[in-house]
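One chain of protein is taken out of this complex; the other chains stay put.
Moving on to chain A:
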């Protein structure tokens, strides 16, 4: 009996250029959005995804054939791809949209990713992406992509072990009340949780090396995907200002205040 050829893994890591985590968000005067004239960087959950792909390669070595990163964004989003390449990806795909275009929505992104995957002549075995973006906190794209592709999905992964020979992966997921272990067949969509790994810093020599790695530019029209939003943002406001607390003198006063607030004692 002929042994089956060793299946090499092709990993796709979608990344998003978002407002930097440390920026203080300000709502625009028109209350339709936030000030985007601020520092941007890669979505932290996507950094974890890129790191996980690179760690998979460090573990599985030649069994990982390629790590490709893809982003949808204005011309500046190419910097985000360069950062991913500096962390260790092989090549990038930049789906370029105009600077003035509205931010793409999860369904549009999922459809674009599906088009990218279908175009890859070597195929894609594993998609690792952030569980949510820190700008919209939608947390939908990974799930939608798995649904569109009819692939297995393992979201909020805190541990990922892949076996290319058996084309299976064991994923530990963070769920309410604990951890869940899943055994999944490839191809698979994994979304990363914060506790999956600690991303490395792209050192200066790696950033320089990354400048030589290829980035393919493409438009949504080339993919046959329409990224026009189907949702309309009606209003954006800041959260209500915290009302100051008060100090009490003793426990009796505390109990009186709690009763005032409507908190009743529970029979133990």
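Assume a residue touches a chain if its C-beta (ideal position, glycine included) is under 8 Å from a C-beta of that chain, and two chains touch if they have at least 3 such contacts; residues count from 1.
Note that in this section contacts and distances are computed from a predicted model.
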Per UniProt record, missing subunit out of "Collectrin", "Complex 1 LYR protein domain-containing protein", "Mitochondrial import inner membrane translocase subunit" or "Pyruvate dehydrogenase E1 component subunit alpha" is "Complex 1 LYR protein domain-containing protein"
Contact with the hidden chain, among A:8, A:194 or A:215, goes to A:194
The one of A:30, A:176, A:232 or A:252 in touch with the missing chain is A:176
Which of A:115, A:134, A:148 or A:215 touches the missing chain? It is A:134
Note that chain A touches the absent chain at residues 21-22, 44, 134, 174, 176-178, 194-195, 198-199, 201, 203-205
